[in-house]
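Every protein chain but one is kept in place in this view of the complex.
Note that the chains take the letters A, B and C in the order they are written out, and that residue 1 is the start of every chain.
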Amino acid sequence: MLNSYLENKLAEKEILLMTHIVLGYPSFDDSLRIIETMVEAGVDLMELQIPFSEPTADGPVIARANQRSLEDGATVAACLNLAENAARTFDIPFLLMGYYNILYQYGLGQFVAAMKGNGLQGAIFPDIPPEEGQEYLETMQENGLAPIMIFSPTTSAERMRYIDSVAAGFIYCVARKGVTGAETSFTHELGDYLKKCRENTRLPLALGFGIKERSDIEFLKGKADIAVIGSQAMRVMEKDGIEAVGGFIRGLR
Amino acid sequence: MLNSYLENKLAEKEILLMTHIVLGYPSFDDSLRIIETMVEAGVDLMELQIPFSEPTADGPVIARANQRSLEDGATVAACLNLAENAARTFDIPFLLMGYYNILYQYGLGQFVAAMKGNGLQGAIFPDIPPEEGQEYLETMQENGLAPIMIFSPTTSAERMRYIDSVAAGFIYCVARKGVTGAETSFTHELGDYLKKCRENTRLPLALGFGIKERSDIEFLKGKADIAVIGSQAMRVMEKDGIEAVGGFIRGLR
Amino acid sequence: MLETRYYGEFGGAYLPEILVSTFEELAAAFRDARNDAGFWEQYKNMMSTYSCRPTPLTYAENLSAYFGGPQIYIKREDLNHTGAHKANNVMGQGMLVKRMGKRRVIAETGAGQHGVATATMAAKFGLDCAIYMGELDVARQRPNVFWMERLGATVIPVKDGSRTLKDAINAAMRDWAANMDDTHYVLGTACGAHPYPEMVAYFQSIIGQEARRQILHREGRLPARVYACVGGGSNALGIFSGFYDDPTELVGVEAGGEGLDSGQHASRLASAEGTPGIAQGYKTYFLQNKDGQMQETHSVAAGLDYVGVSPILAAMRDDGRIRFEAAMDREVLDAFTLTMEKEGLIPALESAHAFAQAFKEAPDMIPDEIILINQSGRGDKDIFTVADAFSDRQWSRFIITKAEEYGAKLVS
Partner (left out) sequence: MLETRYYGEFGGAYLPEILVSTFEELAAAFRDARNDAGFWEQYKNMMSTYSCRPTPLTYAENLSAYFGGPQIYIKREDLNHTGAHKANNVMGQGMLVKRMGKRRVIAETGAGQHGVATATMAAKFGLDCAIYMGELDVARQRPNVFWMERLGATVIPVKDGSRTLKDAINAAMRDWAANMDDTHYVLGTACGAHPYPEMVAYFQSIIGQEARRQILHREGRLPARVYACVGGGSNALGIFSGFYDDPTELVGVEAGGEGLDSGQHASRLASAEGTPGIAQGYKTYFLQNKDGQMQETHSVAAGLDYVGVSPILAAMRDDGRIRFEAAMDREVLDAFTLTMEKEGLIPALESAHAFAQAFKEAPDMIPDEIILINQSGRGDKDIFTVADAFSDRQWSRFIITKAEEYGAKLVS
């Protein structure tokens, strides 16, 4: 389902936009308003992060949002609710993003069933490498949900092919070493890396970590299929309010 | 000279009084006034302590006096001066008391010569046991000065005889374990100790450490020849002034 | 392929893709070293010339007499350089860093003990060093921060989350994800993704090897029980490993804090509250809520104050091969005092947990039996904590006077 959506969209647009938000930050009401704003501004898909107390793979901006959301009482149930609400309301694919313990505590079967029931299209768990994820991967696939897998600049070609063999939807390419939210240089090197990614998967490529402005996206055209906007959108929102997010997104493409 | 003086005095009085003061405490002028007061009150001999920075064998009252005197600038020269003045002015024997380093720094020969020249009769150095004092003892004896030696309750009879063999003037019997200024019990045991002392020396016995009042002196009559008043006289002076010292001494006998 | 390893259902390597190759490299380096006949000898040699190894086994004559129970022996990890068993792990990892040719190390620290040990190792091995430490811990544990800095390390206060140990681990992971090329992460205990649990346990096994040999030499027979405190689990695994094939009972002692019912403890294995979960790279028992969010923990001993625990221990608990108990803060302070007064030993507050449990059980044992307590560290490093725990008035007055002096100087 996600695959065909992406194919269709990519036939229309040179590059798609995926945005990332942390559910419950600054509040659940705001989360919904942000989603609405983003959808209206033309994003093509979204990842909704369920906050976790140990967001090891996230940089300071997103980690702080995780923490605030939890301090304000965010629960997994509330997150799933909001995600369902979004999926029912808006006509783009929604993915869940989070750390594997959330799913593990919920129960693999139940969690996948809930995602499916809520109309979500897939999930990104950055802390479950394929070696540890057999059961998870199978259950997702069986339920027609995309377990989005990750490539990084340290991933060998061989390993990319291995990861590709179990992935679905698209491949999330991490732009550089480090965590979310830091500077990325949009250089020749990044181009080479994306080329290597492309050669080693049948799936579309999303590029995340450090995308901030139109020129970054311009750079990615032809090299990646999806540009992921995470920390920068959150910074805009924190600085200028939810209203400013729409303009920011529109300005990217 | 000291010996004959003591013999004569002991023919007159059942027990003699020796007092102890720290030179330069509270001041050199006061030291002279105290000596005068004591002599007028009838003390039979006096020990004049040259203050030392490490008065190991002294208790808190006398140790503090040592320290104050030094803080006020007392020097060995000033002490010897004052002692000379006292010896020339008053008609009782004066002994120097102090720690051996004072003499050692001054030079044995020079110090003994100075004592002799100043009209002093002997000295008490509590930190020079006979084993270490060969040269000192000889030089004192050669100059007709009495090196007063000490017996203590831990001294064996054999050792008393050894000490006696090198002593002159009298034997200073320490009344109990410990340092100057603490309580002494005037009991049967003390009597036995003095008996043992008497049996092991040819010299008169002085008893020091802890004598405070008339009854103590009463107790000593027939057991010792000289009662030594140290800390208690200092306490009286500190509390009620130099004037009070005369009355205190007179009240002892 | 990412090498991974499970102990029962625990362990694994739950890693972001960016770190997979780094863990592959580390696992390989560790495998190589372990298979290198000379490596362990070289390690032991270094520990015997740089730290105090073998650490002594002290017979606690007075405590034995006091309880009238078993003969009490104490393994003296407190005599290690830097004052705790942490040195064993850190120096071992230092040797691996040299083999891997990296030039920088990072580490997390809670109380600061592991941070000081790592900064020390970095100085000795000529490595750059950054220590992540929760902001709250930086404020509380200034003495250790002071020494880390003097040793040439950079201490980075972590302002996320609960601003304590687990957040320092997260921050260190983030650093590593960016700098793995030249950086090694010196994890301080037998937790985290494979190969850490195995690797840290391997270096700490020197404790158990020595202890078994020493007790047999001294008494000609094995201890009935061995007690060790359990934070992440490294000192416990270290000493226990000497006795896996013996009839000796192994007792791991967790932080009971204010009591297991109080919500103020760090007992992941001894309480019913620990549940299996996956975080910080590995699967184990965590103190977490139903959603899987990690909970705040409490202990008078900062080094036991952690939400997770070694997956190796988690498995051995489920197998019944180790008994887990919890000692409460109050019991720990009593045991600390008794040990000082009877033996002249100052256990770290962490280690005092092992003493506390042993003391609870000693009266029911017989003089023919031997027990062995691991004194994982020394307590004199904890003076602020200990003085606070005992509400020592003289100490507070001293600090107030000191502060006045400093205040005067800052103004002048």
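Quick notes
Following the convention adopted for this analysis, a residue touches a chain if its C-beta (ideal position, glycine included) is under 8 Å from a C-beta of that chain, and two chains touch if they have at least 3 such contacts.
Please read these numbers as outputs of a predicted model, since none were measured by experiment.
The missing chain, though absent from the view, touches B, C when the full complex is examined.
From the options C:21, C:62 or C:209, the residue with contact to the chain not on display is C:62. Considering the whole complex, the residue from B:55, B:169, B:204 or B:246 that touches the absent chain is B:55. Of the listed residues B:93, B:126 or B:246, the one in contact with the hidden chain in the full complex is B:126.
Summarising the interface, chain C meets the missing chain with residues 48-52, 55-59, 62, 76, 79, 81, 83, 119-124, 126, 139, 142-143, 145-147, 150-152, 337, 340-346, 380-381, 383-384, 386-387, 390, 392-404, 406-407, 409-410.
Contact between chain B and the absent chain runs through residues 52-57, 59-60, 63-64, 67, 70, 75-76, 99-102, 104-106, 126-129, 131-132, 149-156, 159, 162-163, 174, 177-179, 182.
Simple rule for what comes next: only the chains that are shown with their structure count from here on.
Among the chain pairings, A-C comes first (most C-beta pairs in contact). Each chain gets one centre point, the mean of its Cα atoms, and the points for chain A and chain C are 37 Å apart. Each chain gets one centre point, the mean of its Cα atoms, and the points for chain B and chain C are 65 Å apart. Centre-to-centre separation of chain A and chain B, using mean CA positions: 97 Å. Annotation for chain C: no residues touch 2 or more other chains.
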